[in-house]
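Other chains of the complex are left out, but the ones given are in their true place.
Think of it as A and B in the order they're written, each chain with its own count starting at 1.
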Amino acid sequence: MFDRYYDELAVGDKRSFSGLTITETHVVNFAGVTGDHFGLHMDAEYAKTTPFRQRIAHGLLVLSCGAGLIPLLPGRVIAFLGMEEVKFLAPCFFGDTIHPVMEVLAKKDKAPGGVVTLKEDILNQRGETVVSARINIWVGSSPSARAA
Amino acid sequence: MFDRYYDELAVGDKRSFSGLTITETHVVNFAGVTGDHFGLHMDAEYAKTTPFRQRIAHGLLVLSCGAGLIPLLPGRVIAFLGMEEVKFLAPCFFGDTIHPVMEVLAKKDKAPGGVVTLKEDILNQRGETVVSARINIWVGSSPSARAA
C-alpha cells in the first residue's frame, strides 16, 4: 500500500498482498525477540490441554507479519500512529499461510501529507480472517504534489 | 499480570513490570521475523532524512516486547481477544529501556473465567509513554473458584 504517496491513495482502494507461511521458526524466533514464551506457543504438551489442542502463533506475530507483507517505499510512511479494533478472530496454526488485504477507509490532510485510515484483514489459506484491525498511518505527499 | 487467575484480578489493580533494553539486535531480528525491513528501522542513511534523525524501533516490536514482559503462567490466559486505542506516542530509539505498566479497567464474566480489559502503558527510561493500548484478554478462573 505504501508504494504510494498520500495523494496516490483514494478511499475505497483495496489490494491483496503476497503470502507468508507462519512456521514453527517464526513462532520460536518471535518468542525469542519479544520474551513471550507462553506455553500456548512454545509447549506442545501444555497446548494439548487447551481448546486449541496444539501450539498456535502469537496474535501479535500474525499482526506484525501482516505489516511486513505490505510494500513500503522510502518517503511514503512518516509514522505509524496507531490501531483500533484489533481483533484476533481465529488461531494461526504452524504451517498456515497468511496474506493481508487492505482497504482505504478514510483520508485526512496533515502536512506534509495526511493520515490514512485502513482496514486490514489478515486471511489464511482457507480464506478465514485470522486478524482484523483498523490502522492509522501518517503518509507523505508525492514530490509532484508537494511541488504543486 | 497473568500470574493471577480471573478471580484474583480486581478492577483498579495496577502493576509495573521488569524492563528491557530495545537493542539494535531486537530491531534487526524483528525485521527478520516479520519481513518489515523499512528504512526507518533498518537504513541509517535514510533515517537521517526523517524527522527522527536516526533509526527507531518498530512500534509493533515495542508493543510485543511489552507483552513479553508480563508474567504469564499456564492456565491463566485462555486467549488474547484484541486491542483498542493502540497509540504509538513517542519513538523508541536503539538502546532505550522500556517497561510496561498495567491496570485492570474492567472485568466481564465469560466461562470458564472472564474477559479482563487492561490499560497498558509502555514507558521508557525517561518516564515517557512510548505506546499505550487497551487490551482484552480472556482469563481462566482459579482451580479453587472453579471448584466452588
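Criterion: a residue touches a chain if its C-beta (ideal position, glycine included) is under 8 Å from a C-beta of that chain, and two chains touch if they have at least 3 such contacts.
Nothing here was measured: the structure is a model prediction, and the numbers come from that model.
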Homomeric complex, total chain copies (2 given): 6
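Criterion: only the chains that are shown with their structure count from here on.
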In the complex, subunit B residues that touch subunit A: 20, 26, 29-40, 43, 46, 50-51, 58-61, 63-65, 67-69, 72, 74, 77-88
